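Below is one structure, written out as structure tokens, with a few remarks after it.
A selection of the complex's chains, in situ.
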């Protein structure tokens, strides 16, 4: 837990990216809260001039012994009392009087968690933005790259890879909007004192709270939210939602990268990644696998945070404590998944020829319904259905194509011939590229929505 | 699973309220979707006039054999194909041609789930509104009812019951806003056909989709969302958030209703509830207990839905199917909790005298910090602290009050006397009602925010 | 919730098999508990002869109005008090005196839950036994059916389908043992009275408890376990473990059944299942998909039960109530998955030719490591590695086979020729069937372990 969460044996996998949730980040966030409080107290006229600056100057993580704070934490159940003592010892008696003024430990930890969340959300949003742009580029450049649609893992009617990427894009953009909504509207300062009344500040409590929010750039809530944890749930849900979207993309990539399908590969940006000197054919989708290694943990962490929201009276006995590392883990893992996803999508190699080959291998069978629909007007709906069904069964049994099966059967051929339908019409009906419906329109819409989002956010 | 979820042995407990998620509700929602699709197809000019009306007329749940649909569902993995066959059989051949036009089973089930969600959210919002009003009434009428604050289940500095109720109110109102946000912006029609391309509709897909959304009053999404399940996560998170808020209230009520605390009781609205003829002293907080029996299940259901959001390609093999009953359970349980909470809060009996008695029994000890702060200016900060700490220890050991301990000690009395501090000042410092800080202001703010919300929503 | 959980729209999917957890099953289990208690009380000499028989005679579910019991349940938080009243009304005054003697509501519900669990476990064990036998048959008959191993969804060194099935078998058998361990050792009668002291029975409590356990064939626990829920967790974990094992099998089947892999298909036992008249090529793996639709819900339900085990004092305020339907759902879903799995495995069609074709399509590349190892002794380890790596890269780039790439390169051919290695040796090294290591031994062991288990259980 100590050290930086991006270091160590597993940090590159599960702590990649710019989200900071290690001890140093926690400590500095708590100190930033204490410093901002000292400045707020001074601005409220409750401390002599210079107090805020003095505490701010002292409130630097490197000046504190984390191990000692951790040991002291076992006496009170959290590290804040020891931190306050240590911080107080670093400033003049005048300034010392204002340290932690009006606050309780929970105020510091909850507000610090909000600061960690903001830093984490910003880092995640940056990587998600890059991922979205990469998905948009894929959607745009592959708008006409036809491939097999797949439902229940079975080949279905055709789609384009552009549409697949557009689906990823829409998911990412929707997740970004939810992350941003939470960041902008739900990250609020926590400041209530011992039981949420700010009693030790007399009448000055609300003013100090407002100044504290101003100092930190966090929202001022209607009430202290010490045992109203809805904003934690919303934050966690936004993170789990982002994880889910990234997990869906990674799942698709692992499936499309299967040796037998091989329609996409992880890219050259990870030249030496996933390879094996002895097995050059093997290109493990490392990024996608690691993304799933991160995202699979989100639902359990979300459930813990949702369950912990049932908090007693004015401070919970345990449920609050269970939140700290859980939220940090969820931020870290979502951030790591986002960082991996940005690289994955930017470098994804799409094998359009293989997509076409996989379609060809299906020998027209996914198009059976379409062929029947096309033949209907000419030879009757029922007759068309029966003809195509029989031909499909034959094609499946004999391993030939549907077109071949239709045309090689004397009865069918006669029927088709009588209606003036020849190989050209059959081939046209069997062409996947001709059966894409709204695919192009959907890709356009997804790209337009993405551009609108970017435009709105960049104003 | 069949029958109405509010009936049966456990329906009154876990299926109370107006949320409908039983078989009949599912069936009618699927039929409503098919009927709306037929109307949309007609409006798009793809079917003869009267088709929509004919299908709508036929699409009534009572006309279908649910058991048979269920048996047929085992052949395809969902009940829609059998439903489509049965519905088709009820209408003229012309209308039959338009039944299920362009759609796939997932379109029907997902859109039906959105309709169930809308009905459920409306029912929940109604009960949550009543609960909020009841909490607001409690906050207003008990703004000056002083009681002990409690942190880590230990008595802390005083609060008012009005502030406690204001906290409940703010939680409910925040949950309502999130439920409403999801209802207004995230419930979208699902319509993509076999693989999300609407290919069988040719160019007409987007137009039919838009008309379908219009018919049902649901949002039209940028893309079909068959394997982009973020809106399911957001819906589930909003429900779990509401459950968490209600669970916190119920937990507070069970704690405040403990025999040894007895500051609140469940109300006369449930006259015969919770009682025992042989043990008239026993007033089990049945509503609060049942609320917790509902809300404790939300985090696990939320986790399932979040985990199921990793869906493959164009239709998931299992993860989608796992959503149906899970989402229905989450709607039902949140609705039941909301219904119970509305009654609980409307009838809650608050024993202000007992609150005062519990404060009195603490003999001033929770006020020690305040007393020291008050004495500081007169006798010096350090001396005041030592004096009060010693007196507190004595009071705890001897079971006397803090004021008595201060004044009965010769040294302390002399020190206080020299500073001109007598019993009156001590008593004033010990008065919980004098140490409430921003409590009244916070209650005012919560009530004002509630009124603003109501005003905004009632425009 | 009312009605039978195997009926209705979704019962065939998620409530298949013989596990009974609907209202009728709950009601009869509660009545069975009350009846057994009456017999135990009589055997303990606390009631006149005939009491037990009279209560047992009356305790038949069809004689009770479930809806009315459900409505009455809202007054007390559970249906037992109303049930006791109704049951009392059905017997003579003498017998009435013994109804519910010494018991509290929780005794009845918890013991009923144990009875439901036993019935459910028996049903699940029966289906799991059939599934194990089917997996064993597959393992035995396909011990030499070579197929590609796959890691991270990429082709790896070869395995046999027999080994895959042996892995499924071992998983099922391990899960069966855990289910049976819980069934035999952890299903215990709950009987503690109002607060776990059996006070109203005076000294006779333990004797009645022992007789009750004897009547029901349940274990007698050391203590009443009203707020010690470890056995619920163990039961839930055994069920979730079984679900996980079945989910892994279903996941493998969906992957192996992919159109592009097509090595297995769901069987003729479900002739009309998964098919599509218009798309005869499409054979949706319905059973596997529905299994996943069941098993994906187990982790969340398990988490709920584990979280609910933190129960207060002598009866929990809500956590206990949240268990009832959650446990029932977990039993039902595991049972449904087991029932589907038994059919799936019994009918699974294995396409050995396709397995060989998929291996052939890999063109020897998964064997590269083996080829290098074989060449090492002849031409030097390092030289062999370089030779094979270069050939593999060439084979991948040119789409030829590894053997071809090795022999068509003049330098490589010269090197191999000098070492006396020709096409025969290369072909031998490239033969997947020659690189199976312990595969056959592992299959033998799994089958032997299965036979040992069957023998031990059938004694």
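First chain written, first letter: the chains are A, B and C, and each begins at residue 1.
Everything that follows uses one rule, which is that a contact is a pair of C-beta atoms (placed from the backbone, for glycine too) under 8 Å apart; a residue touches a chain by one contact, two chains touch by 3 or more.
Remember, predicted model here, so these are calculated numbers, not experimental data.
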- Overall copies of the shared sequence [whole complex; 3 in view]: 4
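We take it that only the chains that are shown with their structure count from here on.
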- For chain B and chain C, what's the span in angstrom between their mean Cα positions? 34
- Message: Centroid of chain A to centroid of chain B, CA atoms only: how many Å?
- Response: 25
- Message: If a residue has to touch 2 or more other chains to count, which residues of chain B qualify?
- Response: 77, 292, 295-296, 299-300, 302-304, 307, 317
- Message: Quick check: in the complex, which residue numbers of chain A touch chain C?
- Response: 148, 150, 152-156, 254-255, 257-261, 277-285, 289, 299-300, 303, 307, 358, 361-362, 365-366, 368-369, 372, 385, 388-389, 392-393, 395-396
- Under the touch definition given earlier, write down the residues of chain B that touch chain A in their complex. 77, 104, 149-153, 156-159, 163-164, 166-167, 170-171, 174-175, 178, 193-203, 205-206, 209, 222-225, 227-231, 233-234, 237, 240-241, 244-245, 247-248, 251-252, 255, 292, 295-296, 298-300, 302-304, 306-307, 309-317, 369-370, 373, 435-439, 441-442, 445-446, 449
- Message: Help me check something: in the complex, which residues belonging to chain C touch chain B?
- Response: 1-5, 7-16, 23, 26-27, 66-67, 69-71, 73-79, 250, 254, 270, 272-274, 284-286, 288-297, 299-304, 307-308, 317-322, 324-326, 329
